[in-house]
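Removed from the display is one protein chain of the complex; every other protein chain stays in position.
Letters A, B and C name the chains as they come in the text, with residue numbers starting at 1 for each one.
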Amino acid sequence: MSVLVNSTINGDNVSFSCDADETLMDALRNRVGLKGVKEGCGTGDCGACSIRLDGALVCSCLVLGAEAEGRTVETVEGMSNGAELHVLQTKFLEHAALQCGICTPGFLIAAQTLLEKNPSPTETEIRYALAGNLCRCTGYDKIVRAVQDAAVVMKKGRKK
Amino acid sequence: MLYESPQTTEDAVELLSKSKGKVHVLAGGSDLLVRMKGGYIEPDVVIDIKRIKSMNTIKKTADGFLIGAAVSCARMADHQALCKAWPGVVEAASLIGSDQIQGRCTMAGNMCNASPAADSVPAMIAAEAWALVQGPRGERWVLVEKIAKAPGVTTLRKGEVVEAILLPPKYKKSGDAYLRFTPRTEMDIAVVSAAVNLTLGAKGVITDARVALGAVGPKAMLVKPAAKAIVGTTLDDAALAKLAAAAAAACDPIDDKRGTIQFRTKVAQVLAKRAAKIAYQRAGGK
Amino acid sequence: MNKETKFTERTFKSVGTRPVRPDGVDKVTGRARYGADYDMPGQLIGLMLRSPHAHATIKKIDTSAAEQLPGVKAVVTSKDLPDLTDGDTDLKCILENSMARKKAFYDGHAVAAVAAVDMPTAKAALKLINVEYKIHKHVTDVDKAADPKAPVLHKDCFTKGVEPAPVKPSNIAASSEFGHGDVGKGFDDADFVVERNFRTEQTHQGYIEPHACVASVSPDGSGELWVCTQGHFVFRQQCAQLLGMDMAKLRVTSSEIGGGFGGKTHLWLEPVALALSRKANLPVKLTMTREDVFRASGPTSATSIDIKIGIKNDGTITAGEATLRYTSGPWKGSWAMLGAMTAFACYDLENVKTTGLEILVNRPKTTAYRAPSAPMAAFAVESVIDELAGKIGRDPVAVRIQNAAKEGTQSSYGPVYGPIGIGPTLEAAAKHPHMSAPLGENQGRGMACGFWFNFGGQSCTHINIDIDGTVTLTVGTIDVGGARASLSLVVAEELGINYEQVKTVIGDTGNLGYNEMTDGSRGTFASSMSAIMSARKAIEELKQRAAMMWDVSVDEVSWEDGHARATGNSNLPPLSIAEIAAGAGKTGGPIAGHTELNADGAGVSFATHICDVEVDPETGLTRVIRYTVIQDAGKAVHPTYVEGQFQGGATQGIGWALNEEYIYGDDGRLQNPGFLDYRIPVCSDLPMIDTQILEIPNPNHPYGIRGVGETSIVPPLAAIANAVSNASGVRMTHVPMSPPRILAAIEEAETTTA
Partner (left out) sequence: MVTINIWGALRPAVNGAASIELDATTIRDLFEKLEAQYPKTLPYIEEGIAVSIDGTIYQDSWSHPLPTDAEIYLLPRIAGG
């Protein structure tokens, strides 16, 4: 059966209806139209569908759409401030931290969550924080460097 | 499928008791939704317990830490007093999946999933943790090692739901540790795991210990002979050798895609020794 | 090709810089559309029914109940895909693989498909399809399948390439031999000979994006296909043939591609999606789940390789011989052949002989995976060379340098090499600081070399000079990792304008002539060659227009730095590309340049890798703690993306070496069809991957470009095996070197020495 869900998605009040057994990933993609939420596995093993639910980093494939009722959802589509890209987005581009790009939205959300919690992570902390996001193209090297660089820039920005 | 999100434990119990068909509790969802996706289960009713207030808190009481069944492992890791008292349990809970999974998964869910490889369960068993079970006939307390019966099967009765896990208060000069073996650093299921919780007396002699092993039998198990092997010792090499032998004797693993009988038995010994050393150090031993 | 494709020395302005890719912003904001991100109006949801059996005859399929379910618009079986392959055996295999005909050959083989109004209805419909199977004995192991007593997959399979032809059918589909000299004599001359069997398990490309497409076929016979693919022109051709459609009426658009690595060179879902759409007369979206991807798409071969190499005390390798058995799934492939060709390609050998055997098994159809077949052969060869170096007490790098192939060497697969990079990568490795860095307890260092052919092929490009002087380059090779940036750089270089003025787009099959896939490391090599030619044609046109604007002869116009210059009249100020373009309407209409060519002469590619590992002697756990890739790029157009290719390939090799493998149960079913138990490396498993790009120009490309995409996956298996050997004292001959395998080897070695 169908359920009606009211959520705050990327800052906007959004209502959508979905099947009771439909995942939030499917609902965001197919009901709300946020295709930046990617499906790589559907079982929480790849992180491509990473979003934030009430601020917590989660795989949206392991959340029911119905669970989003009254909660806030953040996806990659809400990351930039209008036309101004988030520092992480800019650094991912500068460092070529993406090749095919399918894993990128998930990495960005995970990295954003990390840097908000830990503004000066070590390389090891970055690697463990991003371990839930699989990338098959880059070998992670440039992703880690992009996050390191973004951390430096974001810290400077805070000091100002 | 029907989705229910009760506000109280009583409502959850009532829904669990009265709902028809296949009824499943949704805590973190990291197992339930995977099984739904694979078509292994097709629930008629899913009861989401995350909106129940009493299940969403970590309370420090005289009896210890009462951790609500819907508390995510990520929230446990943010609780400083809990981390200080039970570093082994928190580490075990923090090893489940990725940060993404941590944001959802719960220890109670890990326990009720009844997988022999569940990371938090051996650590809870070593800690002598109890589960607070609410049911149509009121509440009952069950030792964590008594919850799983067989892979995927629990001793919970119709209508029952775990409301919280109780970790005992931290004893003086005690320490716990959990180690698991996985081929990858993260995003993996334990091939073997070991948890040790011990208390020291005078001169660093172990006065009390609990040793638990995971993924070497149909369920995580408390290994009393392994504890016996180190009680009364200062965890010298002889004691460690006896601990390893007792751990090996308790192993009854299977050959599967994740490891062989031989490998699991060998590594269970290695992990038991390593975990014991960490616990010993955490308890203040040298 | 014509001679202007030959390399000429030049100083580059754009090529070699590192700008942001044109598709970048779309990919960091969630805008980029991949296979599953596109919807057509009125689209249905398709689902496949797959065989749970490894080897079974399909006696009967009853689809009537499914067809009657409300909301179901089409059900197809192999009957809806009649055999139109007309003797084309490759196409026949594609047909049989996309939908089982008489037999299901592996766990996961598609047997039927439905299209319905939504996913729940499609799922319900699948359950209503009743398939009656007769189950046969199956075989998944490479050596067991080659045994004469094995269950035979195809009664009409007689080994090709041997004389006299066998009279009994077997699972050995083909044999191919390469080499020269006399290996027997070579082994007689050797002071040491090592002979071993090596095994590698089947791995998957592991792209994060599962296969997905949306197909729409109209009653008038025209159709559209949106699909994630490495080659939409190839997909169009094969789909049109299989469906009996006119090629021109089937328009295929490639989506952004979420990784391919060879796995998206092959049709899996697409003919079925088209058949469903044709039957339903509505668009159909068909996607794979991750489980489908593992069970039923593109794995590489599992192998068993017998190898024998001889060496003299002075370090000369006197002979190399190998018999290489590669699984190819249920149908013949050319995977063992590629293994046999590449095995000894790094070395200058007087006596060499390789035999490749294609082995049929009840596993999914083997597909190309980055430098297909080369990593396994290199694992065997490079492991034994390391062992031989140890036997004669020489440094493994020095032994390799001594025997490395060079310009003029006859390769192990036949032809004589032109200028090549194996020697320089080895020399660079010898000098690299990594080589002399200290190691800790339980740590070991290993190195290994790798080779891949690279190729070119049919390519077609088009350049439009827009009226504001900006430039659109349309190519037909899809972009897997930044090719649009590289190709924009090349066009900017040729036209003498800024990178920002050039936009490269991927055309659909209606926009350009046929293009081969982005495979064989050809994307940048071949499309850049074609783009350079298109740019040169556009320059000729620009000069004509400038001549017209100035009213001088075109012979008096030169092209320099994005401007036409009047060579005979210094009073005329140069005309910029924008100025010429602005007047295009008056000087003859739009300005464009178009090229179609066969990009031959892709330069062969070599790499040397160095790695350090730490092995836990109590658990057999291996961690890679340092890794360096040294590879020849010919010319690195966009060095950052070249590094990315090196790093990504190395990491895939690391995963293959340590943990990735297909695990089949006794029932022939795949036990680990997910990312949880098919363990690709995660971020915390790895160190930074250092890279060193060498540039030895390819003489057959105007800029000296070679392909760079594939070679980096070739050395890691052996480099890690050699490092593990140095760290733990055990020689691993079975990949992946998972902890249980390493621990068992350590224990066996302890028992033997005790």
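Following the convention adopted for this analysis, a residue touches a chain if its C-beta (ideal position, glycine included) is under 8 Å from a C-beta of that chain, and two chains touch if they have at least 3 such contacts.
No experiment lies behind these values; they were computed from the predicted model shown.
Undergrad: Quick one: which shown chains sit in contact with the chain that's not drawn?
TA: Looking at the entire complex, the absent chain's contacts are C.
Undergrad: Of the listed residues C:Pro372, C:Gly450 or C:Gly469, which contacts the missing chain in the full complex?
TA: Going through C:Pro372, C:Gly450 or C:Gly469 one by one, C:Pro372 is the residue touching the chain not shown.
Undergrad: Taking the entire complex into account, which one of C:Thr504, C:Ser521, C:Thr640 or C:Thr691 touches the absent chain?
TA: Only one listed residue reaches the unshown chain, and that is C:Ser521.
Undergrad: For the chain left out of this view, which of C:Leu81, C:Met341 or C:Met737 touches it?
TA: Touches the omitted chain: C:Met341.
Undergrad: Mind pulling the chain C residues that touch the left-out chain?
TA: Within chain C, the residues touching the omitted chain are 1, 160-163, 174-179, 205, 261-262, 265, 334, 337-338, 341, 355, 368-372, 413-418, 452-458, 519-522, 598, 600-602, 700, 709-710.
Please note the rule applied: only the chains that are shown with their structure count from here on.
Undergrad: Between chain A and chain C, what distance separates the C-alpha centroids? Give it in angstrom.
TA: A distance of 29 Å separates the two centres.
Undergrad: Taking the mean of the CA coordinates per chain, how far is chain B from chain C in Å?
TA: That pair's centroid distance is 44 Å.
Undergrad: Two or more other chains touching the same residue: where does that happen in chain B?
TA: Answer for chain B, listing residues that touch two or more other chains: 37-38, 185-187.
Undergrad: Send over the residues of chain A in touch with two or more other chains.
TA: Touching at least two other chains: 19, 42-43, 45, 128, 131-134.
Undergrad: Would you pull the chain C residues touching chain A in the complex into a rising list?
TA: These residues of chain C touch chain A: 18, 20-21, 23-25, 27-34, 36-37, 120, 205-210, 256-261, 289-290, 480-482, 640-641, 643-644, 647-648, 650-652, 674-676, 680-684, 686, 688-689.
Undergrad: Within their complex, state which residues of chain B touch chain C.
TA: So the residues of chain B touching chain C come out as 37-39, 181, 183-189, 191, 256-260, 262-263, 266-267, 270.
Undergrad: Under the touch definition given earlier, write down the residues of chain A that touch chain B in their complex.
TA: Checking each residue of chain A against chain B gives 1, 3, 19-21, 23, 42-45, 47, 50, 53, 56-59, 61-64, 66-67, 69, 110, 113-114, 128-129, 131-134.
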